[in-house]
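With one protein chain removed, the remaining protein chains of the complex are shown where they sit.
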Amino acid sequence: MDILDINTILYSAAFGLMLIGIGGIVISNHLMRIIFGIVLLEAGANLLLLLSTYHEGASAPIIVDGNVPAMMADPVPQALVLTAIVIGVGILALALSLAIRVQRAYGTLDMREVRLKLEQEISAAAGIDMPSSSEKPADIGEVPVNSVVQQESGS
Amino acid sequence: MNIIGDIFLVIGALFIAVGGLGLLRMPDVYNRIHAGTKAVTLGSLSVLLGIALLHPTWWPKLLVIAGFLLFTNPVAASIIARAAKISGIKPWRTEEQGGE
Amino acid sequence: MTISTLEFIAIALLLVGMGFSAIRLFLGPTTPDRVVAADTLSVITTAGLAGMAAYFNNPIYLDIALVYGTLAFVGTVAIARAIEGNQK
Amino acid sequence: MDHPQTTRTVSGAHYAFVFSISLLLWVLLSGSLAWEEVALGAFVSLMITLLFGPRFTIYNGIKFSFMAPLYVLLYLVHFFRELIKANFELAMRVLTPSLPIRPEMVEIKTTLESPLGRMLLANSITLTPGTLSVDVTGDTILVHWVYCPPGTDAKMATDAIAASFERHIKRFLV
Amino acid sequence: MRRFTAALFLLGLGVMIAAIYQHIDFGNTSVNAGQAINAVAAQETGAANFVTSVVLAYRGIDTLLELTILFTAAMIGGMVLGRRRADAPRDPDAGFILRTGADLLFPLLLVVGLYIILHGHLTPGGGFQGGVILASAFFLPLLARPGITLIDQRIVSLVEGLAGATFILIGLLAMFDGKEFLTPLLDKGELGALISAGSLPILYLAVGIKVGSELAGLLAHLAEAEALD
Partner (left out) sequence: MEVVVLVVVIVMLLSAVAVLLFKDFLAALAAMSVVSLGLSFLFVVARAPDVAMTEAAIGAGLSSLLFALALRRLGLWRSQ
């Protein structure tokens, strides 16, 4: 595997982008960073899809001035990626609108706090005690929501 | 003709490299905008001129690209400088001026 | 498509300028620094895309340079407007 | 805040100007003079001019005369000379190890009245030696100057930075 | 703890990809639908840009569905963001330079966008790219002066609906002609000329205007939402 082989470089770029995107989604807790991770993952997936029919030495699938090149790149993945990129914008716009909505409803974008408040709301609406959270309150750091402590001490 | 085009390419690339170096060396945002705008604008214009000399039939579209670059670059520079000024970044001053 | 020595030097210098701007993007102490670096990189790329059109000897790639040059400006303006919101 | 689209009216000559600019841009983009291209470009330019014409008051302020193209050309020559000079000066400053800069914010006054003229002046200032226009309010341009000589006031700064460009721009713009 | 497991997961994923790497035969794919399309597309559709042929002729229904997805996303985005309070403060105006520059650039960007759309069958570009440029052109003055009404929202919706109807109507015309939905119509013309490829440029114009007005409406909705602090 030669490091200066163009196929290796391009495939590494696609896989690297996907890995970084997945890492951003999995590791970070901030909703905005998760959206950034989704965009990166999508970009990497688009590049990989396009590269699936890449052939060095092919020319663009467009006839210029009537002369047909000997070998042209495959137009089908290009059309698919074109569609995917445009749909990605729709996804991005929807995700950002929802993030604004989450911020309005809960006052924060940290997913741990949002999850906690959501659980509280659900349990309050159902009229039952706060279920034991999958994450221990000690893990939350300096933002333990007061009601958790009250519930524990009250019960 | 090809040689002249290549020379313009090299001059443009040289200005772009100088602009990058200026971006790295200058002490604050405003001075960096100086480096990043002037040198890179002239550099890319020179590269486009070199390409126009290499491929003489492409000049209309290259002229449009050059016109857009020449118009949008200073506007973008001014807007970033204004944003930096509004967001409260003080201009860097040399010690001999002694500050205000 | 072969590359002459002068063109090779030009490509190397372009890469050097790109590298410097990228370093400023990673180091830049404030946000406007990084925005300036990104803007500079986009202009360098516009020139580079026109160069790719010359390398492939195909004028259709010039359209990409045109679209990139105009829309990178819009993106920069949007980021700068968002920075301006800090004035209160 | 001035809102030029409400305070000024648009005359027919400016519609014609916008139309010809759009058509010129279209022809340059398509790069051919075949009749289909020109006809389609004329149609597109006409639609744009008719639909969004009232927004183009920005193009007001041009002095139409037979000599105008010559003056624009003179301005461009002057501008490119200054641009190249600016770049050599900048390269000198950047490549000198001691980095000889003495930055200062100065305010300069302009006598140009039309928005287009002020815009052009601000852009020219940005691209010429050692100066960067930060903001324009009314007839005052705030300029960041890389090497400001000690003890300059507004009058001297205006003379040093803007005077030559103003002289050129005034020939074809209000 | 969670970060540690996540990092472990990423490491495993990386190792897996590195293992797959050894078995990929780079650059020699066995997919040849594209080569078949390349061989016949010039005669069948008359468009010099084969990607346009694929997007509008061979996969026309997919494009229609894609427009539907974009429309749904824009509509739900508008619904989620809700209406603006009347007393919410607006952003201040931008400086003189941006205001003038936006006004100056507006017609030029419109011309570029329409050029990209109308030459979609000859050069790269087409409805989606041109539509994005149109949307940015309409949004740039709004960025410079928040709160102005550049164009009435109802007119935007009307134009968007008309563009979508045009797309479907051209598809239905093919059905009246006894062919399948969205079959290209009209004369193919000479390859590479501006007036060629039959109904594909009209379809792309409809796509471009629809995408442009949808995105402009979405951006306007997002800009209208009040800032939180």
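Labels for the chains are A, B, C, D and E, by order of writing; each one numbers its residues from 1.
Going forward, contacts are C-beta pairs under 8 Å (C-beta built on N, C-alpha and C of every residue); 3 or more make two chains touch, one makes a residue touch a chain.
The shown structure was predicted, so the numbers you read here are calculated from the model rather than taken from an experiment.
Within the entire complex, contacts from the absent chain reach the displayed chains A, C, E.
Residue in contact with the omitted chain (choice from E:G101, E:G126, E:G171 or E:G198): E:G126. Not every partner is drawn; the one left out touches chain C at residues 11, 15, 18-19, 22, 25-26, 28, 31, 34-35, 37-38, 41-42, 45, 48-49, 52, 55, 60-61, 63-64, 67-68, 70-72, 74-76, 78-79, 81-83, 85-86.
Although one chain is not drawn, its touching partners on chain E can still be listed: residues 49, 51-52, 91, 116, 124-126, 128-129, 132-133, 135-136, 139, 143, 215, 219, 222-223, 225-229. Within the entire complex, the positions of chain A that touch the omitted partner chain are 4-6, 9-10, 12-13, 16-17, 20-21, 23-24, 27-28, 32-33, 36-37, 39-40, 43, 46-47, 50-51, 54, 58-62, 73, 78-79, 81-82, 85-86, 88-89, 92-93, 96, 99-100, 103, 109.
One rule holds in what follows: only the chains that are shown with their structure count from here on.
Taking the definition of touch as given, a chain qualifies here only if it contacts chain B and chain D alike; those chains are E. When chain centres are set by their Cα atoms, the one at the greatest distance from chain A is D.
The most central chain, judged by C-alpha centres against the centre of all protein C-alpha atoms, is C. A count of contacting C-beta pairs for B-C and for A-C identifies B-C as the more extensively joined pair. Once the centre of each chain is set as its mean CA position, chain D and chain E turn out to be 33 Å apart. Computed centre separation for the pair chain C/chain E is 24 angstrom, with centres defined by C-alpha atoms. Those residues of chain C in touch with two or more other chains are numbered 59-61, 63, 66, 70, 77, 81, 84, 87. Multi-chain contact residues of chain A (touching two or more other chains) are listed as 60, 62, 64. Under the touch rule stated earlier, the contacting chain pairs are A-C, A-E, B-C, B-D, B-E, C-E, D-E. Those residues of chain A whose C-beta lies close enough to touch chain C in the complex are 59-60, 62, 64. For chain E in complex with chain C, the residues that touch the partner chain are 91-92, 94, 98, 109, 112, 116, 123-125, 129, 132-133, 136, 139-140, 143, 227. Note for the complex: chain E touches chain A at residues 1-3, 6-7, 9-10, 13-14, 17, 21-22, 24, 26-29, 31, 33-35, 37-38, 41-42, 48-51, 53-55, 59, 62-63, 66, 69-70, 72-74, 76-77, 80-81, 122-124, 128, 191-192, 211, 215, 218, 222, 225, 228.
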